[in-house]
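Below is one structure, written out as structure tokens; the observations come after it.
All protein chains of the complex are present and in place, except for one that has been dropped.
On to chain A.
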């Protein structure tokens, strides 16, 4: 398949990436080239094969349901791009 520039722009929006018009053309070409390459997987017979999400398959891991100390507020906020003394600051969500 071949993705159009409009489709790539839609993917960028879904991925929350702002792509300029000149970059859009380059990304469209490159992503199409990669998609064509990975399409060789369509030739492999995978009937009856279960998907494998981890090479070393993992089992359920449980821990004791016990309260532990959270990261102190000051440390949690220490990398915030914008903050006040108690919270992360972001643009208003509700207008």
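The working rule: a contact is a pair of C-beta atoms (placed from the backbone, for glycine too) under 8 Å apart; a residue touches a chain by one contact, two chains touch by 3 or more; residues count from 1.
Convention: contacts and distances are computed from a predicted model.
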One chain isn't displayed here; going by UniProt, is it "Sigma-B regulation protein RsbU (Phosphoserine phosphatase)", "3-isopropylmalate dehydratase large subunit", "Glutamyl-tRNA(Gln) amidotransferase subunit A" or "Branched-chain amino acid ABC transporter permease"?
"Glutamyl-tRNA(Gln) amidotransferase subunit A"
Residues of chain A touching the missing chain are 3, 8, 11-19, 23, 27, 30-31, 33-35, 37-42, 44, 46, 49-56, 58, 61, 63, 71, 75-76, 78-82, 88, 90-93, 95
